[in-house]
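Just below is one structure, and these are the notes that go with it.
Omission of a single protein chain aside, the complex is shown with its protein chains in their original locations.
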């Protein structure tokens, strides 16, 4: 399996299956001399953790990160930073019914056909548990990017949208409700919707918006590694993501150039920011913002028709504890992936001038 | 500048500025023994070429591809395939007015700040002329992927959308009109809109939809190199792209799981295909389809306020010959980038089983 | 720190410091469906382990490998294979005297200057303990390369050399003595020499020869990744290695073409094999053989002049338990690195033809 490494200079390589011994990863290329706040890393893990509230899965995972190398007396040494998260709550029997059956809109079928076998326990390598590794990597990246603020939040659940521009939101409110929506009125409606959906044994999709502020000019490598292209790849790597747009996004495709262009002001800022803080694949110092679409979780507490390995029709119903809506828990994951992208470009940008 | 190479096993590395001596690239990893149809490559170049019709830029570029290596007696040898496209129609004076002025919503400002200088002639490295290289690479990739059909087409211009599902379209009609929209009625309206916009000295955005058929199960490397994540990166690399969605895309984020799941049929196909042919980052054998949003071209034939290098307010007006709408010419570029992604995953998939 | 990953398709990424929590690594790209013999892996670890005999360091390290992912029911799944080796015998106090002093011909000085700090316990990341990770990776690679035989052995210690061509040696004798020299008479002399050197508190260098048999034609990627260039990089990565030669090696530089050329026979083999089984960077089916030079271990049980961090003259004497001669324990490391090189080229060779 290729593609387990993200980044070129600041690199995260990960491993692990949902119900194996442990998951974990190696952060390579983190500069030496950086003081690491382990508690801040663990705090990010708590945000992603299952079982935090009534609207997310009640699975209990401790998700305690153990760092194994690369940090000495609390300071990075420049060596690879390895970490590990034990799988303490494996409950493999919850998943044995999946052994020979392909869950609809999951990765069971494709893994099986591609590799000839699969670790069927809880999705194995395709489980969203993998994203816990990304949160660790992102938490370290955030510490490298001291002055940059990355704020993601839930901007829609089903048909419920925040109807304000992000500039009118108070990001400090994001963590005050279970949905992670900084608009309190909308948050409450979203919470009710998710509870209702859950009761129906169903799930619902949503979107997350991410705003990155205080980025200096120059991050991003044009051509194939444009800043937004790597952000796009990063977001589309997250389980259940179906779309990515930045700046004006799909709306921009309806506009005229005279409406869309961002005119420069004498201080180098632009009057508008439909560019989303990125021009020619390089940050221009304005806010970077983008939106990520998540499909509804595929595991339903309802009967669904499907087939087994031999192509026989059968039925399946979700067991165990699953999220009725993935976006609240995906907020820290979006931030983590954004941080990984920026940390890599931050280092790459150190070598562009002779 | 990092990021001039796309792919891991089937790799395209490119170079060149809009008004330098030549642009070109090197295709590494193309297997030996493949018969190359040079005319088919050149035919793709004609589709991308400026000056094909009244609704695109009237710049004349010959865009003749010269292969320099890696092909012997018409067959690939396994060695790097280098190619080159001369810049025959440079007209540098058209661009001298850009030397000290930053065009709004272009890459002038960010390149200048990042690198400390820039090749200001026609956008230099940030010019969409670079995409001619991608079309060459994609044309070779298509020949490797013999049985896979990749069909892109214009699905919207401004507010004008094709209102049919792609299954009702006849892709053979795409090349019969200047807009490259397979729905003839909509195509005509789009053409009129673009002509009107052009007359106003303005530009307009649009979207391209791409459908990939006959892909076997197993392409894509899960985790960070999911098939759709690499497609997303590829599309977002294209100049002017603001968004990418596949399968149900942003609509999927409004749906419930019971509506969204694709139930398996006994032959391994699915009843619906909201997954867009990809599950867990791996192709499942169903049609892959995605949509790409392009902003309106930033160069306007109107006066715009901007600043010069020293931060003084000034004005700029597009000179030369520019596209009022980029999507018709971007259709072969979308196909080329899709082909590059698939060719790479096709090779990677050869080594997954022992 | 870049450079913690070896290989392109079959990749080993490692981490860990001598006296950290654990060392370990991730093997990415191992094909799915391979039955892994864990005991065989552990057996390789025993060969490298300290404390095996009187002529190697008496440090006790359990070196028990724990696999964390990528293997399900004893079969590889195609997912990354992570492993870990706990540092059970850390005895950090043995090394505290190194904190502010640079040991001669060690990496203390260069790490300190490069990174601004170092994990001074037992060499930290620069410790040869890292090679335990390589032996794990190599042991898995060997299982992928079923039919290929890789046999390394000690060919010289100090001035004592095996004076026979490798064809006259019985490789099954290599493991029958503590020096790992398949020529029993020379082995005995070497063992006596090492014991004498140890008693003097000194150390001695040596060479290892490696013979790889049953390699099919076609492994190696010409230009910068020639088979012997990657073997050279691999061997020169091993701690204390000062030189690498393959086939005729440095002797070949004294010869005439008419003596050196390997003439083809009608079955495609060559009459002689001064090429060392590699022509143009690609295996030709003949035996691959090469020789690796190891300097004497730098840690002496004698007083040596050196300096501290502030540039003051001081003295240092090795403490703890160190090897008087590194080559006996380096034999499995040479084999492991050779296996990693071959496994990578074995996979790369699967995609060269269309």
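We just call them A, B and C in the order they show up, numbering each chain from 1.
As a convention for this text, a residue touches a chain if its C-beta (ideal position, glycine included) is under 8 Å from a C-beta of that chain, and two chains touch if they have at least 3 such contacts.
Everything numeric in this text was worked out from a predicted model, so none of it was measured.
Set against the missing chain, the residues C:32, C:169, C:204 or C:336 yield one that touches it, C:204. Only one residue from C:19, C:125, C:180 or C:329 touches the chain missing from this view: C:125.
Contact residues of chain C toward the unshown chain are 1-6, 8, 14, 102, 104-107, 109-111, 113-116, 125-126, 130, 156, 158-159, 197, 202-207, 217-218, 220-226, 228-230, 232-237, 242-250, 252-268, 270, 274-276, 279-284, 293-300, 302, 304-307, 311-313, 348-349, 352-353. Those residues of chain A that touch the chain absent from the view are 9, 29-34, 76, 78, 144, 347, 350-354. In the full complex, chain B touches the hidden chain at residues 1-2, 4-5, 9, 13-17, 20-24, 26, 28-29, 32-33, 66-70, 72, 75, 77-82, 84, 114-119, 124-125.
The rule we apply is simple: only the chains that are shown with their structure count from here on.
Located most centrally within the structure is A, per distance between chain CA means and the overall CA mean. Between the chains A-B lie more C-beta contact pairs than between any other two chains.
Averaged C-alpha coordinates give centres for chain A and chain C that are 40 Å from one another. If each chain is reduced to the centroid of its CA atoms, chain B and chain C end up 47 Å from each other.
Looking at chain B, residues 352-353 sit in touch with two or more other chains.
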